[in-house]
Every structure is written in structure tokens, then in C-alpha cells.
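Below: one structure in C-alpha cells.
Yeah, one chain of the complex is gone here, protein chain that is, but the others are all in their spots.
Going by the order they are written in, the chains are A, B, C and D; count residues from 1 in each one.
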Amino acid sequence: MFDSKYIIIGLIIFVLIVTIPISYNLFALNKCEVGVPELEILPKAGDKCVKSREYMRPFHMDLLNQWRDDVVRRGDRFTTGPDGKLIEKSLSNTCMDCHSNKENFCDRCHNYASVSPYCWDCHIAPTEIRDTDLAIHVEREEDN
Amino acid sequence: MIEKALQGGKAYWTLVIILLAIVGVGTLAYLKQFTEGLTVTGLSRDVSWGLYIAQFTFMVGVAASAVMVVLPYYIHNYKKFGKITILGEFLAIASCVMCMTFIFVDMGQPFRILNVFLHPSPNSLMFWDTVVLFGYLVLNLLISWTVLGAEKKGIAPPKWIKPIIIISIPWAVSIHTVTAFLYSGLAARPFWMTAVLAPRFLASAFSAGPALLIIFCLILRKYTKFDVGREPIQKLAVIVTYAMLINVFLILMEVFTAMYSGIPEHLDHFKYMFFGMVDAEGILHTNLVPWMWLSACLGVLSVILLVVPKFRMKEGLLALACIFVFFSLWIDKGMGMIVAGFTPNPSHGVFPYTPTFIESMITLGVWGLGALIVTVLYKVALTLRKQVDTNRYRA
Amino acid sequence: MSSEKELKAENLLKIKHTPTHRDWKDPSIDFEAKRGNWCYSGVVKSLKYLDLPRPETKWAPTDEDWQLPENWQEIILDGLRQRLERFRTLRVFMDICVRCGACADKCHFFIGSGDPKNMPVLRAELLRSIYRKEYTLAGKLMGKMVGARELTLPVLKEWFYYFYQCTECRRCSVYCPYGIDTAEITMIVRELMAEVGISIDWIATPISNCFRTGNHLGIQPHGFVDSIEFAADDLKEIINMDVEVPINKKGAEILFITPSADYFGEPHYFTLLGYMMLFKEIGLDYTFSTYASEGGNFGLFHSHDMIKRLNAKTYAEAKRLGVKWILGGECGHMWRVYHQYMCTMQGEQGNLEMPKSPITGTVFENAASTKMVHIAEFTADLIKNGKIKLDPSRNDHWTPTYHDSCNPSRAMGLLDEPRYILENCCNNFAEMPENTIREHTFCCGSGAGLGTDENLEMRLRGGLPRGSAVRYVRDENNVNILLCMCAIDKATLPALCDFWAPPVQVGGVHEMVGNALIMTGEEERKTDLRGEPYAAKEESEDV
Amino acid sequence: MGVDRRKFVKFAGLSALGLAVNPPIKVLASEETYESAAGTSACSGSCLTCRPAHPPENATRWAMVVDLKTCREHPECNACIEACHVSHNVPDFPNPKDEIKWIWKEHFGHAFHETDHNYLSEHLKHSNALLLCNHCDNPACVKVCPTNATWKRKEDGIVMMDWHRCIGCRYCIAACPYGSRSFNYREPKEFFAENGRKLQADFPTRTKGVVEKCTLCEERLARGLWPSCVEACPYNCMTLGDLDNPDDPIRQIMHDKFTIRRKPGLGTQPQVYYII
Partner (left out) sequence: MTLWYSLILVVILTLVGLFGSQVNGLQPLFGIVLPYIALVTFIIGIIMKVLKWAKSPVPFRIPTTCGQAKSLPWIKNDNLESPSNTISVIGRMILEILFFRSLFRNTRMEIKEGSKVVYASTKFLWMAGMAFHYTFLVILLRHFRFFVDPTPQFVIWIQNLDGFFQVGLPIFYLTDMVFLAAVSYLLLRRLADSKIRYISLAGDYFPLLLLLAIGTTGFLMRHFTKVDLIGVKELTVGLLSLQPVIPDGIGSLFFLHLFLVSCLLAYFPFSKLMHMAGVFLSPTRNLANNNRMKQHVNPWNYDVKLHPYEEYEDEFREVMRGAGLPLDRDPEEEKK
């Protein structure tokens, strides 16, 4: 073999770069348990949700987007839930009513999958409410 | 051809690095604005457009002024403008980019800027302004690059470019007209609500732009071997003269209408500009006064220098006149025009506006970007020209 | 050969650069119809003298049967395997081409002929297809689908046709994102063909001449002496001075080697006169050699072995004569060998010294290992140090442009020295368009052993880009002479210029030096080295 | 809309969403309100007792009448402004240039500039006018918006805003002759956090870099609630109604009283009418 010095160093660098994900996962200091984040068991659990879990997992953002346009641009505020009851199309008022813990519900998955929705730039999460039903001190948290 | 911009001497690279540094400073300042919001500017609820939009307005004029060299060269076949035309087109490209950047930094939600195209609103003149400005940039890029490319190859430009050049001429007029419409259609702002605004914009553009071009030509002659010749500069000087005269004439029209009618809603803005105004607390605000008088004086001086042929023929004095024209109009359009439209506000409140340091740095950064683009493009043009010319001249 | 009638510019200019629908993997070529595009096969005498295989076989490209040895495929494939092991270039270039096509319109032969297989990428594919069949799994399994081909006689004939339509100019390599060098591939394929006895006469005979007599033209020692003396006589008539030229002089400080065409060919000859004047003026202690009377090395166009066989003479002669270092004249491929091959092939030369100009004292550190300096470097150094006086107005009747020869520009990087010399020797120098000079320079279309008459059509086609550039400066700047530093250029460009850009003449850089050189104690000269009267001395108007 | 409203009335009974009503202010002021309302001449339907519990359904042209006469009798009262700004999470930035206001008081002479003169009646001269978005019939802001982030609702004439779409170009601010629009020069949530002000959970804040203004509490109207300001005013100075409906109480008021509008000459057709 010729120019072995350069070529072997080059190949080692190549292998190291390609296997970064593996070594990161195996040796990273802040190694986490492998597996899905556990989602909060809802206090008001039930089958009241507007859509099924299978639909919601991948498509909830589409639904919220749709709701947003319905409400803001078309003034179309209500829909019917699976049990035939009237549901207001509202993230803060409807979804977060059941899924009241943003950290344990939204953030866990979003953080795991590194998704940073900008909903919370404006909308107020129930976790921002403390002590009183109506209003709270909002602590500036990383909204992204 | 752009590779020519990557080969240059020490002076060139020094200039490029200085300009990059300026752009860098502007970028840092913008990052601050980006994280903290437009509160870092001097803008307020009452004066909601300021330096950025004013500079944008001024630069649209500079961009449009390219037509003053394109038209004689391509349509009237005035061959003496051969060397200057490409400089004018490149100046237009840089100005267009500056305009877009000024708009961008003025946005409260820059990430949503594509909404202009995703949710187009043909009622809005801002939508049309975006469209014509973008179109003008594309037209100029296409024309200058094609013509220069053909010249580099030593062949005639392709035939399809001719109609595009012809389109670009009314297009240039349209960008500044639409920009004027941006303001002149607003019932809320009597200062802008004048039919003469678009013509005035064009007149000031056709004097400020070519004045800048003359300054560039003189600088290029001094520091590079590129000489456009005396005659085209004089021709441009005549254009500057007439455009400036028309501009002064139109301003006087405005002053007359406001003064003679005496309608406070029209008059107050002129008062604020030239004499200052008292706010609710009784404090006199004269932010614009020195600037506007300076602008007026420079304007008058420049007219004297330009109108008398003996002065105009002397290139030193011509350069001075051009600098006067440019600064006079820059103050007029780039400071007075927009801010005075907002002061006093529709409720006749006086809330003066002064650009902040951050705002000025961002503005400087955008100017730096424009200067960088001009430098790089002129470098390309000059290098290619030199290659074509040295052959021609040495034989 | 094509008839005179066909070789008209308007006929040659009917070029279509859009390939026909025929798949490139079809190798068939109608040699009869393509006369004027290929070269004749090597003659017995030359092949025999060089101990090349199959010397007695008389075959012509138009023959159906090329009388190859029975195991010719085996020989070639063995040879290919061996070379894959010897040349990383070959190995890498076979594997990494992405067929982006950047090289396609960079080849002068493609520009001039429109023959798609003259695109460098396809020229390489001609070999790569065989490589795929033999050395890649996909090629073995899927064959034509992945661009693999069997090595058949038509393929070999195709090789012969197209690899003798490559002048190894390396222009494609400049644009290739991976630096794939078609010259390298051409050299290997020509070697492989030589192993089964396929060579062309225009290469084999000069090699054999050079091996025997020391120069390509086959000039024997006394002929060499005669021609140098003849040149000295000529020079006396022009400058009215005696010029003494040492030959085979032991103990001289410098051995001077230049292509043999300089002694005989025109316009090379005027360059030789230029050297002789220059050396006399500065009083250089140098010598010519009859044994190493050739700078050029046609071995480069044949095989690595041949390069070495011919090149060995340079150092051997330097050692025998006891010189300190070697000075090389104007030539193209000669310098590719001296610059890129000689020192590696022949090893370090302990007996030679670090080249140092005896006139200016400049040490040529860039030649520290080979101990061989280019005449342009040497002369530029003289001018820079003010050791010679030049009167550029003596070249005012010339408006020169400069043609970078492929090898000094793309294999050596010798670009500014000749320009520096010319700017000091001429007032009217003008450059050709930038995409045709320096590293972008176009080949004369006749290099790499293709400068013969039987393939004149292809030469003229290949010369189109260069001819077009010359015509451009002729029309724009009134250029009337094309200067170059390559013996092959000087031999072939006159025909090219006559065809594409008449009446532009061809000359050498040192011809201009000779014209402009003010010699100590000189008398007024009436004419330049060509016998052309000088331009009127009065202030001529600048055009 | 109508269908929604009916849906909502049923819905509101079922859900706990009635909390959106802002009770404290109302409770404090209720008695006084009753008296002062009774103090005015013939009841025009704009008093608490006469005002129906819910705004009319299927309104096609909302309009507001502001009774400045009554309003200026209580210069210290800012109940409407507070109610509005609390329920919409409008921050009160200290620096006036960052100011955001949906409904505010302005000197009468400024608000009605064209009617100002040196000998204006004393009580007008030193009074303030209550200003808010005029929800013009021919809104200048809508015309200029390059992204349709603000638009006039065909159903009921409200000039609406989509804060998800606004790019913050502030063209609408330049175009509005009434100064009704504010721009978020700063991040509002940061302000709330820094100042310890309470956030209303069922209404979003805005993000920095968007324009905002009064939306006539369209979110409340949809739920069958009067706008915060209307509801909060202890003196019933504000009356909201459907101008297209001849039976709507607002028509009666308009019929009975002389009303003026701000800058009528500009042709924007503002839909806030003032009794002076």
C-alpha cells in the first residue's frame, strides 16, 4: 500500500464520522433510556377526544391548523365530538382542557422528536396558570 | 463571469473586506432587532415607518434611474453610453437588492414574508411593489448578464434580449410609480396624498441616480483604468440638470398648493419640516429642520452649478454638483418624505422620530451590502471590459 | 487522404455537436470513409530497431484483419491488469467518473469534429467499458446495460482510431471536478496497443531515429555540425558578427538541449538564431551535444518505457561532458518529460550542480532536483536583472500574440515568463480571448505524434478553436504573428493559420528576443532574423 | 354565524366557559350604573336593564354608538379600557412609543380635529373622547394589507385580523386615519412575565412584530356575549347593535340623537357613532 499514512488516517476519520450517531448513543454522557417518552395519563381520560389516537398522533397539527383557519378566517367555531357533543375548536379551551399539562403532554413528545411549534408564542398553556383559575403570572419559558 | 470578482488586487480586496465588515456590523445589529423586536428602533405607534422605508423609497429611485442610460443607449442608439450602460444596470441591481433588504429588515415578522406570495392581495400596492421590484431585479440581471456575456464572447447579443430591454424601460418607470402610489393613495396621510408624488419621485430619481453614476464614473476614472470618456458624463450631467429642475419645480408646486390653500392638514407637514412644531406638552420639535434647510440649500447650490454650462463642463464642479444633488435628495426622500408624512399624526399629535443607533447600524449595513454588490459587479464589468479593451487599444 | 476540394473551411465547419442515435457501445468504424482522420501504421525498420512486438507484420488500418497475435486479448488484458496495479491514476480514473459532461465540449477534436466519441468522457469510456467487463461485478453480470463491453477486434480498432485522436493536451482535466486526465488514459491505451504491435509510423520512426542518432530527424553528427555552422553563417549576414557555437565540448558549464526541428525546420530556425545571438551576447559557457541533440521525446506518445529510453541520454550526456547543469530550449512535450518524468525515471543526479545563472547569479531553486532550467526562465531572469539590452521597436512590424502550448501551461505552469519576455521585446503584444490562453489554452490539434499529413483533416478540425482565436485577434488587433514555445506548434501551426487565419505567421519567443537584442558593438541591422525589413523608425501612429 | 350562535347558547350552558365573562368590575359598578342609566331621559334601550342578555343573532352590520355626554361625566372611569385590555391580554408597555391600545381616551380636540376651534364649549374642550377601531365599511387598512391578514367580514362588517398571517409591515397603520392600530414592537409575553401582570387564559397574546387592534370582541359575540367594553361600562355609554335591522335598539338611538363620526370626509364610513 502506498501513502498509507494519509489513507489510513483518512479512512479512520471516515469511519468515525459515519459512526457518530452510534458512538453518540452508546457513549454520550447524558445517555437517556432508549424508548418512547411516557405520556401523561389524563385525569379526565376517556374517549371524548375529537379524533382517535391513531389519527391524532401523526395529524394533530393538521387538525389544529384547520381549526385555526376555521375559527379565525371563517368564524366557524364548533364541531361535533365522537359522542355527538358540541366541541369548540380551540387549542387552549378545548384540547388543553383535558390535556392540561403541557409539559407532560405536548413537550415530552415534541422535545423527543425535536419539534418546536410556535403555537405557544401566543397561546397560553394551562401550565402557565397557577393558583387561580383565571389568570397567572407567566414565567418566560423557552417557547421554542 | 462572476469568477472575475474573485480575482483582484490588494485595493479591491481591502474594499471588499471593509464592506463585508460593515455588512457584518449591520447583521449583528439586525440580530439584536430580530431577537428584541422593532422596539430597538426609534419607530413608534405614531411614526411607524422610518429610516428603513425612507431608504427603500430613495433606493427604488436609484434603481429606476438606470433607465436614463438604458433608454438612450438601446432605443436611441446613443453609442457613447456603451460603457456607462452596464454600470447603470449593475447599480440598479444593487439598488433593488438594497430595497428588498430594507423591506425585509422593516418587517415585524420576517419569517412570514413569503405570505405576500402565498396569500397575494392584488388590492395592496405593497403586493404590486414587491412584484415589480422583483421583476425589475430579474430583468436587470438578465439584461446585464446577457449583454456582458455576449460582449465577452465577442458576438452580438442574442435577439431575444431586445424585447426584454424594451420591457425594462416602462418597468423602471413603473417601479417608482408604484412606490409613489404606495403613499399617495393613503387618505390618512394628506402630505403624501398628491397626484404629483409619482412624477416628483421620478424626477428626483432621474437626478439622484445619474448623479451617483457620474460620481462612480469619476471615481472609476481616478482609481482604475476604466474611463467612460468625457462626453457621456456631460450627457448624463444634462440629464441630471433637467431632472433636478423638474424636481425643484414640482416641489415648489407642492409648497404653493399647501401654502396658498392654507389647509392645515397639508400645510402642517411643511411647517414641521422647515420650522418645527409644538406638541401637546408645548415642546417645540425641530428634528428635521436643519436637515431640510440643508437639503434645500444643497438643492439650490446644485441647480446653480448645473444650470450654468461653464460650471457643469468643469468636471470638478460637476462632481460637487452631483454630490449636492445626491445628498439634497437623499435628505429629502430618505428622511423628510416619510417621517414628515407621519408627523403630525392624523390626530394632529406631534411625536417626533429619531433613528436609534441600532437602526442606523442596520441601515449602514444595508448600504454596505449595496456597495459590496456594486463593487463586485463593477469589478466583473471592468475586468471583462479590460480584456476586451486592452486588445482593442493596444493594437 | 482527403482531396484538396474537401478540405475547405466551409466544409469542415458543418459540425453537429448533437450525437447521432447510434449507441456509443457500437465500436464499428469505416476507416476507408474516414481517411484524413487517422495515421498510418508503423514501418518495419523502426519497429525492428526498437525491438517492438510484431515488427514484420504489415497491416493497414483499412485492413479487415490486423494480423494480431492469437492471444492478443490476453496480452492486452494482462497489460491492463499490470497497469492498474502500477498506476493509481488509472485505477481511480476508471472508478470515479460521474459522466457529468463538463469535459465534453472542452476537447478541440470534439469542437472541430462533433464526433461524440471525441468527448473526453467517452474516449475514456472506450477503455472503461472493457475495465467494467473485466473488473466489476456489475459489468460481468449485466454487460451492456451498465456500459460494459467485450474486448473485440472492432473495439481495438476503435481504440486505434480515437486514442490517436487525442493529443494528450490535458485541457479536459482542467475542468474535470475530479481531475480525471484523459492524457493519462490515452498513454496507457497506446501502451497496451503497442504491446500487440499497433503503433503509428509518425511516432515509431522518430523514436527509432532518436534512439539511434540522438534526434527525431535522424540527423547524424556531421549533419548536425553542418547545420549549426550554416546557421552561424546566416547569422553573420544579418548581424555581421561571428558567432561561435561549441558542440560536444567537455567541461562547458551548461549543456543546451533544444528540439531538433530548431536546426532544420522553419520557423523554428529563427528561434535557434535567437538563442545563438543571446548566448553570444552574454558570453555563455555552454555546449550543444550531438548525442543528446533532441529535446523532444516522442516516447511520451508511445509508452513509459520509450520515454525513459530516449530521456536517459540527457543526463548521460551531461555527465559525460561534465557540465554543471542543463538548459532546455523552447518545446512543449519535451518539457512535460523534463518536468514531470525525468527526475523520477532517471533518479537524482549527484554529479550536477544546483543551476545558477552565471550572468546574474540567480539560483534556480525551482530546478533544484532536476538541474534543468527552461530557457524562458533563464531569459526572463536576464531581462529582469538588466543584463541584456532590448529595443522592442525592432519588432514593431510584428503584432504578436502568444499561444500557450499545452504542456508548459497545464503540466508545468510556465505562463508568465514568456509573457514577461515578450512584453520587453515587443510593443504590440496582444492576448487572445481568455478562454483560449494560459491553462485554458487550446492545442494545435497535432500534438502527441499526430502532426502528420495523412490525418490533416482531423488536425485542421482540432485546430479550429485555436484558429478561431487567432482569427479573432487578427481581426480585432491586426495580429500578424502567432508566437509559441513548442516545436510541434511551430511545425504544425503554420498550416493551421494558413487554413483558419491567413496570413498570420508563426514564430518563437526567442526569435523576438533575437530581433530586439542590442548586441555589444553591433552595427545597424537592416532586417530581422527572417530577412524582413524593420518598420520605419519614425513615430508610428498607434492604430 | 347564526347556526354557531345557536349552537353556542346550548353549549355555554353545558360547559364552564361562562368564566370568560369578567365579573369583578361589573359587580363593583352595578348599582351606580343602574342609577345613572335611570337618570338619563327616556330609556333608549341602552341601559343595563333594557339591554338584552345576549347581543342579537345574525347581525349583518355591527355598529356602535358611544355616548360621550355620559362618558365625560366620569373622567376618572376607565372600566371599558381595563376590561378590554385585560380580556385581550393587551400589555401596557411603559414606553409610549411601544404603546398598544385597542380602546383609549383621547383629547376631544384631537379626536375630532376638524370640529375643534378656540371657542368650543368648555365641557367639550377639556373632555376626552373614547376611541376604538371604527370597523369602517370601507376600511383603508384592509385595502392596503398585502397578505389579507386584515379583512372585513362579509357577514357582519367586523374588520377582523389574523395574527397568524400578519407580516408586520405596518402599512395598515400608515393607512388608518384613526390611529386605531398598534404594533407589537416588543414581545408581549415578556412584558406580562416581567411585570407580573395576569394573563387571560382563554385568549392568546400576540407575538412581537404583528399589528393588532380591536376586533369588536368577535370571540365574545360568537358566544352570545356583549363585548367586554360594552359590558364593563358602568354607565352604559356604549351601545352595540345591528344597523341593518330596523328594529334594533341602536336604530332608535340613532334616530333620537344627533351622532357624529370621526373624519367622515375620508369616505371610510366609520361605524362608531358619537353622541356629543
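Criterion: a contact is a pair of C-beta atoms (placed from the backbone, for glycine too) under 8 Å apart; a residue touches a chain by one contact, two chains touch by 3 or more.
This structure is a prediction, so every number in the text was calculated from the model and none was measured.
Asker: When the whole complex is taken into account, which chains on show are touched by the absent chain?
Answerer: A, B, C
Asker: Tell me which of C:156, C:414 or C:496 is the one touching the absent chain.
Answerer: The missing chain is touched by C:414.
Asker: Consider the whole complex, including the chain that is not shown, and state which of C:113, C:173 or C:297 touches that chain.
Answerer: Of the listed residues, the one touching the omitted chain is C:173.
Asker: Which of these touches the unseen chain: B:83, B:112, B:285 or B:385?
Answerer: Touching the chain that is not displayed is residue B:112.
Asker: Need a quick check: the contact residues on chain B for the chain that isn't drawn.
Answerer: Listed in rising order, the touching residues are 1-3, 111-114, 118, 149, 152-155.
Asker: Which chain A residues would touch the chain omitted from the figure, given the whole complex?
Answerer: Its contact residues with the unshown chain are 1-4, 7, 10-11, 14-15, 18-19, 21-22, 24-26, 28, 30, 32, 34-37, 54, 57-59, 61-62, 64-65, 109, 111-118, 144.
Asker: Counting contacts across the full complex, list the positions on chain C that touch the omitted chain.
Answerer: These residues touch the chain not displayed: 9, 13, 15, 17-19, 24, 51, 84-93, 95-102, 104-106, 111, 116, 119, 121-122, 125, 136-138, 142, 145-147, 170, 173-181, 184, 211-214, 220-222, 224-226, 247-250, 290-291, 305, 308-309, 312-313, 316-317, 320, 338-341, 343-345, 347-348, 362, 364-370, 372, 377, 380-381, 384, 409-417, 420, 433, 435-436, 438-439, 464-465, 468-469, 471-472, 500.
Heads up, the rule we're going with is that only the chains that are shown with their structure count from here on.
Asker: Just how far, in Å, is the C-alpha centre of chain C from the one of chain A?
Answerer: So the centre of chain A lies 69 Å away from the centre of chain C.
Asker: Measure off the straight-line distance from the CA centroid of chain A to the CA centroid of chain B, and report it in whole Å.
Answerer: The mean C-alpha positions of chain A and chain B differ by 47 Å.
Asker: Using the touch rule from the top of the page, what residues of chain D touch 2 or more other chains?
Answerer: 207
Asker: Note which residues of chain B are touching chain D in the complex, please.
Answerer: Residues 36-39, 41-46, 48-49, 103, 106-110, 112-113, 115-116, 118-121, 123-127, 130, 182-183, 186-189, 280, 341-342, 345-349, 351 of chain B touch chain D in their complex.
Asker: Show me the residue ranges of chain D that touch chain A in the complex, using the header's touch definition.
Answerer: Touch list, chain D to chain A: 1, 4, 7-8, 10-11, 14-15, 17, 19, 89, 153, 155, 160, 162-164, 189-190, 192-194, 196, 198-207, 218, 222.
Asker: Taking the complex as given, what residues does chain A use to touch chain D?
Answerer: Its residues touching chain D are 68, 72-73, 75-78, 85-86, 88, 90, 92-93, 118, 121-124, 126, 128-129, 133-140, 143.
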